[in-house]
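Note that this complex is displayed minus one protein chain, with the remaining chains in position.
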Amino acid sequence: MNELVHGALYGTLIATAILSTIAMGIWFERKFAGRMQQRLGPTIVGPAGLLQPFADIIKLLQKEDIVPRDADRGLFDLAPILAVVCSLGVAAVIPFSPSIIASDLDVGVLWVLGIGGLMVIPTFAAGWGSNNKFALLGAMRAIAQSVSYGVPLVLAVLVPVVLSGSLSISGIVAWQAQHHWFAVWPIVPGLPAFVIFFLAMLAESNRIPFDIPEAESELVAGITTEYTGAKFTLFYMAEYVHTLVGSALGAALFFGGWDGPFAPGLHWMVLKTLTLFVLIYWVRWSLLRFRADQLMRLCWTWLTPIGVALLLVSAAWVTFGGTN
Amino acid sequence: MESIPFGLAALVTLFSALRVVRSPNLVHAALWLGLALLGTAALFAVLGASFLAGVQVLLYIGGVMTLTLVGIMITRRHDGLNVPAESIGHVRAGVVSVALFAVLAWAISATPGLDAAPLGPDATTQDIGHALVGTHVLAFEVVSMLLLAAMLGAIVIARRKDPAPHAVTHLHVPATAVREAAE
Amino acid sequence: MGYFNDTAKALRTTMVNAFREPVTQEFPLVIRPRAERFRASFALPDDEHGEVACIGCLACERICPSRVIKMKSGGKKDSPVTGKKRAYIDEFVLDLSACIGCELCVQVCNSDAIVMVRQPEVPAFAREDLVLDMEKLRANAKLKTASWGTGTRLQEMQEPPKAEKPAVAKASPATETAPAPAPAKETV
Partner (left out) sequence: MEITVEVQSATRGSVDPHLSIHAYEAEGDLMLLHFGPQHPSTHGVFRMDLHLDGETIVKATPYIGYLHRGVEKLCEKLTYVQQTPIVDKNDYVAPMTNEQALNMAFEKLLNIEVPRRARYLRTIFAELQRVASHLVWLAAQSIDLGGALGGGSTLFLHCLRERELIMDLFEEVSGARFHYNTHTIGGNRHDLPDGWSKRAQAAISQIESRLSEYEDLSLGNQIFVDRMKGVGVLSAALALELGISGPVLRGSGVDHDLRRDAPYHAYDELEVQVAVEQGGDCLARAKVRFREIRESLRLARVAIDGIPEGPICSFKPTRQPTQVKLTGGQAYAALESPRGELGTFVIAGGDTPTSPYRLKIRAPSLHALAAIPYIVPGANVSDAVAILGSLDPIMGEVDR
């Protein structure tokens, strides 16, 4: 019972922290993108446009909730909620400090991959339920992409699992705190594995250059074409949560999570997470988009074989005693 | 106390499994299947087999159900939402199901050693690992060879260049085609 | 590998731009300097005696490609200021909502009586608000900065060379008036 209370308390705390971070993250992204495009970004609402995300949210919530006449009402309504649940659910097993973790699952890595894999369902439900051809094409792309990139994602995540010999994320972080960060040493399976993880994570969270399912220049808005108001807000939120949680996962698995000198663990974790978060948006506003078949080719001909090789290298590393 | 979550998970699983076979829409059936599988995973988790629960979600929902959805989408005509999935022979299917359940229930209850002490929740993952590369190493390796072969096949297919499409001279457009294009 | 190189290049480029000064301005709060010849709305300026300069010759009404000018000639009267006889207008209406801003009405005006101004009209809620009548047009002449172009100047600038007199393109007002940078803040 004690565990349940702990989980509920920290779960609420972490979810609140994540949601408020993405509110500020949206402001930061808009400002950052503006500067990269030599624009000012938001300036009007609040000092330096700081209140812009809240204005956005209020505006979105005020909008009329339009449901297409021939939509599959159940799926259409379910999809945005599921999207937020799935993307927030991943955060449950991520340790933000040795003690700040909602549920220190023994098989945390499996939880992350499983719940992350569940994101297919809301995507499909939205694409199918909208009864819109653009949304349907988006859903088809999203599912193909999600299934494909699941493979390199699993392979990349297995590298720290093998190296540390633990399926629990806090166990992996603790191991790194004792020895070394996986992105730094052993450099050969570690750093490439992080790169593959990063790319697969971009693909799973539909960020440029892998935002094929949304692809607003081709599919209008992909799966979210028919969504308005609050439901659209939920999708929008889920995307950002997915990105932020993915960054946190990358920080925990490859960069030692809360491990770092001079400062409390939480600070380090937040710093590392936000660095990856910014990197994602930097990439997003700098690159163009792949085509669906190029995306698949990249996944199957490069990332997957390299992932298998990295897994073998890390197994060999462990077998021949490289870890100690 | 222990049985409340178990009962809930079992109820959800049963209900959604029923919906899988009774749903008139194939897409709904596939999504109910996802919920049934999730319920099964929850059952595993309640029983302390967290590794199995994780694998269940990862493989069956992330893999099998997704592929089912892909299958539906690329094989059926999707010009609307309704993908009919009418089931036939309700009575016969019901009889077979009940009979199967009876046989399974009898078989399980007749199996000796069910009242052994349950494993600790933390032990299972390690136990499975040891069992896989210890006792069952041959089966494990055979299966992994199979999966490796499947993956290599996928890579080979992905690497294959598009067959060169036949060159068509399209300088001459037949008049019928122009009419058709105009329509 | 090419992808990583090129991504690095793209990331560098965007970061370089992130540290440049933004080129955009907050439009309603800051108005960029507008060129000397910038043309937006219209005005009916007065002549040197303080009377409306328009003599109602209908040239602008006839040239307008979108026919947005409607005017009524007032006939010849004695001027109350100078006492001399001159022509007047009774009505002058310009429908800005259909105007294409081609400046032809300014071009054909021999008495420099219609000019364009450098501040646009404020956005309106109804089409009628964009119809400029005599009052608004004369008020514009006082409130807003006139654009460089007037009928005389525009016609002089493109006058072809006379056979006996060589071209005087250099002496045209276009080159006389240096395009002084307009004030950064203007009223809209």
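The chains carry the letters A, B and C, assigned in the order they are written, with residues numbered from 1 in each.
Keep in mind that, in the parts below, a residue touches a chain if its C-beta (ideal position, glycine included) is under 8 Å from a C-beta of that chain, and two chains touch if they have at least 3 such contacts.
None of these values were measured; they are calculated from a predicted model.
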{"item": "Candidate in contact with the missing chain, chosen from A:I14, A:A71, A:L118 or A:L137", "value": "A:L137"}
{"item": "Hidden partner chain, touching residue among C:R37, C:K70 or C:R86", "value": "C:R37"}
{"item": "Touching residues (missing chain, whole complex) on chain A", "value": "33, 36-39, 133-134, 137, 140-141, 208-209, 211-212, 214-220, 284-294"}
{"item": "Those residues of chain C which, in the complete complex, touch the missing chain", "value": "2-3, 5-7, 9-10, 12-14, 16-17, 23, 34-39, 59, 62-63, 65, 100-104, 107-108, 110, 116, 147-149, 154-155, 157-161, 167, 169-170, 172, 174-175, 177-179"}
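Just so it is clear, only the chains that are shown with their structure count from here on.
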{"item": "Topology of the chain contact graph, where touching chains are joined (line, ring, star, complete, other)", "value": "line"}
{"item": "CA centroid of chain A to CA centroid of chain C, Å", "value": "54"}
{"item": "Where chain A and chain B are represented by their mean Cα positions, the distance between them in whole Å", "value": "24"}
{"item": "Contacts with 2+ other chains: residues of chain A", "value": "none"}
{"item": "Sequence positions of chain C contacting 2 or more other chains", "value": "none"}
{"item": "Chain A partner contacts - residues on chain B that touch it in the complex", "value": "27, 31, 34, 41, 50-51, 53-58, 61-63, 65-67, 69-70, 73-74, 78, 80-81, 121-122, 125, 148, 151, 154-155, 158-159"}
{"item": "Contacting residues of chain A [partner chain C, same complex]", "value": "32, 34-40, 43-44, 282-283, 285-287"}
{"item": "Chain A contact footprint on chain C (complex, rising order)", "value": "7, 10-11, 13-15, 17-26"}
